[in-house]
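Below you will find the structure I want to go over with you.
The other protein chains are all here in position, but one chain of the complex has been omitted.
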Amino acid sequence: MTANQQSNEVTVKHRHRPEGPEKHILVFIFSIILTAIAFAAVMAGGVNATFAVILLLVMAVLQVFVQMGYWMHLKDKGHLMPILFMIGGFFVASTAIVMALFWVWW
Amino acid sequence: MTSHAEHVNGELPHEPEKATLEGRNKVLGFWLFLGGEAVLFGTLFATFLALRNQNNEGPTAGELFSLPITAVATLILLVSSLTSVFAIQAMHRHNVKSLINWLIVTVGLGLAFLGLEIYEFYEYIVHESFDMKTSAFSSAFYTLVGFHGAHVAFGVVWIGILIGQLYRKGLNVVTAPKVYVSAMYWHFIDVVWVFIFSVVYLLGKVA
C-alpha cells in the first residue's frame, strides 16, 4: 500500500495462472542425479584422473546451467541484461582460472 | 498496515517484485552484483587451483576430506535452493503464509549447512592440525570455503530479517523485490557450492 505512492505506478497485469512446482522438482532431481554421478565416480575410485576432471566439470556446469535457467529464471524473457552480465562475469572468472592453471607455476 | 491480508486482496500483480521501477531496478542491480560475485569467486577458485597441491608437509586434500559429510552438506544446500523456489512460487500466488513457511525451511537448511561446515572446520583445526597457517593449500582452502560460508551466514541473517518484515508488513511491492532478490542470492550461493563440491572436494580426492 505504501509503495502505491512511489513515483512509478503499479502496473497490474491480467492474472495468469501461477506456474506449478513440477518442472522445478524435475530440475532438482536432475541436479541430484548429476551430483550423484560425480560423487559415485570419485567414491568408486580407480577413475582416470583426466576423465574424472572432465566428467566432474561437465556435471557441475550442466547443473548450474539448468539451475540458473529455471530457478533463477534466466530462461524467461526480459533477461537479456542479466544474461549478458552473467556471461561477462563468468568470462572474466574463466580468465582467472586459465591463469591459475597455466601461468603460475612453470 | 495492520495485517498482510489487505495486501493479498488481488491488487498485487502476479509478479509483485517487478511491479515498480524501483523493484525492477533492484532485481537488475542484484543480477549485476551477482556478475561481480562470479568474478570474486572465480578469483578465489583460481587462487585455490593454483595452490591446491602446496600442502607444505601438512595434510593433503586426499588425506583430509571426508566426502560423505560434504555430500550431505551438498544435498542440504540443494534442497534449500529448491525450497526457496517454492517460496517465490508462493509469493507469486500471493500466499504469504506459505511464503513465510518456505523461507523458514530455507533458513533452517542454511543453518544446518553452516553447522556441518563449522563441524568440519573444527575437526580439521583441532584433530588434523590443519589451519590457516599450515600451508598455502590450507590458506586457499579456508579462504575459498570460508568466503562461501560467510555468504551463507549472511544469507541466513538476511532472509531471517525478511521473514520478520513479511510478518509485520505483509507482502507488497516493497517487500516482494527484497524477497525475490534474496532468493536469487540463495540460488547463487548454491551454484557456487556446486563448484566447490566438485573442484575442491571431489577433485581433491581424485588428484
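Letters are used for the chains, namely A and B, taken in the order the chains are written, and counting of residues starts over at 1 for each.
Here is the rule we use: a contact is a pair of C-beta atoms (placed from the backbone, for glycine too) under 8 Å apart; a residue touches a chain by one contact, two chains touch by 3 or more.
As a working rule, contacts and distances are computed from a predicted model.
S.K.: Out of "ArsB/NhaD family transporter", "Cytochrome c oxidase subunit 1", "Cyclic nucleotide-binding domain-containing protein" or "ABC transmembrane type-2 domain-containing protein", flag the one the UniProt entry gives for the chain missing from this complex.
M.R.: From the listed options "ArsB/NhaD family transporter", "Cytochrome c oxidase subunit 1", "Cyclic nucleotide-binding domain-containing protein" or "ABC transmembrane type-2 domain-containing protein", the omitted chain resolves to "Cytochrome c oxidase subunit 1".
S.K.: Quickly run down the residues of chain A that touch the omitted chain.
M.R.: Listed in rising order, the touching residues are 1-3, 5-7, 81, 85, 88-89, 91-92, 95-96, 99-100, 102-106.
S.K.: List the chain B residues touching the unshown chain?
M.R.: Contact residues on chain B toward the absent chain are 1, 21, 24-25, 28-29, 32-33, 35-37, 39-40, 43-44, 46-47, 50-51, 54-56, 132-140, 142-143, 161-162, 165, 169, 174, 178.
Keep this in mind: only the chains that are shown with their structure count from here on.
S.K.: Find the geometric centre of each of chain A and chain B from their Cα atoms only, then give the gap between the two centres in Å, rounded to an integer.
M.R.: 13
S.K.: Show me the residue ranges of chain B that touch chain A in the complex, using the header's touch definition.
M.R.: Interface residues on the chain B side: 1, 6-7, 10-15, 19-22, 28, 31-32, 34-39, 41-43, 45-47, 49-50, 67, 71, 74-75, 78-79, 81-82, 85-86, 89, 92-93, 172-174, 184, 187-188, 190-191, 194-195, 197-199, 202-203, 205-207.
S.K.: Per the contact definition, I'd like the list of chain A residues that touch chain B in the complex.
M.R.: 1-4, 6-8, 10-13, 15-16, 18-19, 21, 24-25, 28, 31-32, 35, 38-39, 42-43, 47, 49, 52-53, 56-57, 59-60, 63-64, 67-68, 71-72, 81-82, 85-86, 88-90, 92-94, 96-97, 99-101, 104-105
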